[in-house]
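Partial complex: the chains shown occupy the same locations as in the complete assembly.
Order of writing sets the chain letters: A and B. Residues in each chain are counted from 1.
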Amino acid sequence: MKFATEYLWFDTKGKREYINVTGKVRDIVRASGVSEGMVLVSAMHITAGVYVNDAEDGLIQDIDEWLEKIAPFDRNYRHHRTGETNGDAHLKSLLVHHEVIVPITKGELDLGPWQQVYYAEFDGRRRKRVIVKVMGE
Amino acid sequence: MKFATEYLWFDTKGKREYINVTGKVRDIVRASGVSEGMVLVSAMHITAGVYVNDAEDGLIQDIDEWLEKIAPFDRNYRHHRTGETNGDAHLKSLLVHHEVIVPITKGELDLGPWQQVYYAEFDGRRRKRVIVKVMGE
């Protein structure tokens, strides 16, 4: 049984950003030598997410507006009594979910033709990371 | 270590449909000979989802109405500038999530009494598929 564990670091310029990490995940899988298995891609923060969807800029803006609509920035979250101002980022993270599992078949990510793995930053401008863990043989 | 990889194909008559795939997943797990492990059930498209919940027709209608309420069809998504009209289906997919992992114990899906695995089609009337990947021993 083989394992590989890598950490991807991010330090976004914007508060919210959507970063395609498919190529990096693919490289880690290929380097692992795993032919059959699964790779976990999981944000290690509670104000970020990881999801699989389309690499289309218009859609990414739609996603961002939609998230802001149903999990909006608001001064009045109880969480802000701790001194934080990122209550909305926690809710956006819950909505999008913080991790995905991608299957590996014949040494490659077994994704559909349009599926791309995205890191979604909801409270950026600080160093944050994602774990990529490959498991298989 | 054992692996089994199968693809389930769908070509729904409706735009949106909810299809119980528990029996098919169970058959794949049994055929795999895996006694302990996990099975990934993951849509290979960005306008479909996979979730675990109840096989109750009223609830399925409630889920469909609720999804349409918070991720509605709308002519004005930016994504539609590409010629697509399925922006809402991408958002519904994000909300429901595109994959689940089901544990396997003693050769069977280790689900609660009411848990069923559903394929949720949000942009149907075309051939689409789900990967079912079993991993264990």
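In this text, a residue touches a chain if its C-beta (ideal position, glycine included) is under 8 Å from a C-beta of that chain, and two chains touch if they have at least 3 such contacts.
Because the structure is a prediction, the values reported are computed rather than measured.
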Task: Tell me how many copies the full complex contains, given that 2 of them appear here.
output: 3
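By definition in this document, only the chains that are shown with their structure count from here on.
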Message: Can you work out the whole-Å distance between the CA centroids of chain A and chain B?
response: 20
Message: With touch defined as at the start, can you tell me which chain A residues reach chain B in the complex?
response: 1, 36-38, 51-54, 56-59, 61-63, 66, 70, 95-97, 100-103, 105, 110-112, 114-115, 135-137
- line: As the complex stands, chain B meets chain A at residues 1, 3, 5, 40, 42-46, 70-71, 77-82, 87, 90-91, 93-95, 97-99, 101, 129, 131, 133, 135
